[in-house]
Every structure is written in structure tokens, then in C-alpha cells.
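Got a structure for you, written out below as C-alpha cells; questions coming shortly.
Note that one protein chain is taken out, while the other chains of the complex remain in position.
== chain A ==
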Amino acid sequence: MNIIRIILDLLSIGAIISAILTITSKNPVNSVIGLISVFVHSSTYLIILSLNFIGLSYLIIYVGAISILFLFVVMMMNIKYIELTEVAQEYTQNLPLSLIIGSLFILESFSSILIPFNNFIAYVEIWNNSLKETNTSFNIIDNKNLSMVDSYKIEDFIHIESLGHTLYTFGLLWFILGSCILLLAMVGPIALCHTPKYNLK
């Protein structure tokens, strides 16, 4: 599938260009719009790679909640423009540190990751062909490790169903822990931004 490969390359180039625009723009509204563009590109990338549910939840959670929260805070705070242009002048001061850390990261990542980069498209094509054969469903019959429940052997699960089975069966404790973290994320901003008024009549 040559067309899919070209589309994936275009999506990744678009994501990288909009990420660069995100970190280099002076106005924070433009950088938040660049962040939205990065999220849309990467979620489309995931949907094309047949990770449908995770791509859609990226689109809903990141674009619909987090980026809009950023946009709301940026537009609420009414920042002076002079401050931001002063900030942008400090690029050359921080450039050597960023070059050192970036080169260290490049060295580390390219010397320690064992998966070859060139074969990734081949893996993707194998994955897509296997999905075509099984009619876009995860086939758990082949998985020998999951033989503890017999009803696994009868049914085929689509993507979201298999995610839900694994999430509610094997990762239940982590699910409850994540809900506690989300509760903390609700209570924390209220406690931080609440200014009590003592002189109520």
C-alpha cells in the first residue's frame, strides 16, 4: 500500500512542522493553535494505523478538552505583548544549553533503541494485512496466554471491546488509581484558585 505510506509521511511532516511553529511563535494563541494542529495530525496518524479508539479519544480529550483549556487560560490572562517579545529575545542565550541536551538525546536514542527504524513501514504493512484478513477485529484465539477464561475462545472482539476487557480485568487497580488521580486533578485547581472572602455580611 504505497498511498498509505505517502499519507503517513505527509501527516508526520505536518505534525513536526506544526510542533516547530508551536514552540517558536511569539503569541501564545498561535502556539495553542499549533498544539491543536499537532494533536489532529497525530490522531489521524493513529486512525490510519488502525488504532481507531485511541485516535478518536486523542481527538476528543486533547483537542476538545486540554487545548481548549489552554486557549481559555491564554485568552483570559491578557498578557502584555512587550513581555512576550522580551521573552523571545532570550533564544540566543539559551541556545548552547539546548544544543547540548538535544545532541545528548539524539545520541542516546539512536544508540539504545533496538528496533530498526527502516523496517517500521514493513511492520505496519504486515499489521494492516493481518487486520484485513481478520475483518478488523482482534483475534484473541491465537493468544495462548489468555486461556484462563473459556469465553475468550468463542468470540472475536473489536478493538474497543478488547481494550475494555483488558482494562477491567487485568488493570482494575490501575484504573481505580487513575480515577483517584483525576479526582485529585479536580480538587487541586479548586484549592489553588479559590480565594475565600471572609468579610461576608
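Heads up, the rule we're going with is that contacts are C-beta pairs under 8 Å (C-beta built on N, C-alpha and C of every residue); 3 or more make two chains touch, one makes a residue touch a chain; residues count from 1.
In the analysis below, contacts and distances are computed from a predicted model.
**Q** Given the options "NADH-ubiquinone oxidoreductase chain 4L", "Origin recognition complex subunit 3", "Urease accessory protein UreF" or "Diphthamide biosynthesis protein 3", say which is the protein name UniProt records for the missing chain.
**A** "NADH-ubiquinone oxidoreductase chain 4L"
**Q** Considering the whole complex rather than only what is displayed, give the residues of chain A touching the chain that is not shown.
**A** The missing chain touches chain A at positions 12, 15-16, 19-20, 22-23, 28, 31-32, 35, 38-39, 42, 45-46, 49, 51, 54, 57-58, 61-62, 65-66, 69-70, 73-74, 76-77, 79-80, 83-84, 86-87, 90-91, 94-95, 97-98, 101-102, 105-106, 109, 113, 115, 117, 120, 123-124, 127, 138, 162-163, 166-167, 171, 174, 178, 181-182, 184-186, 188-189, 192-193.
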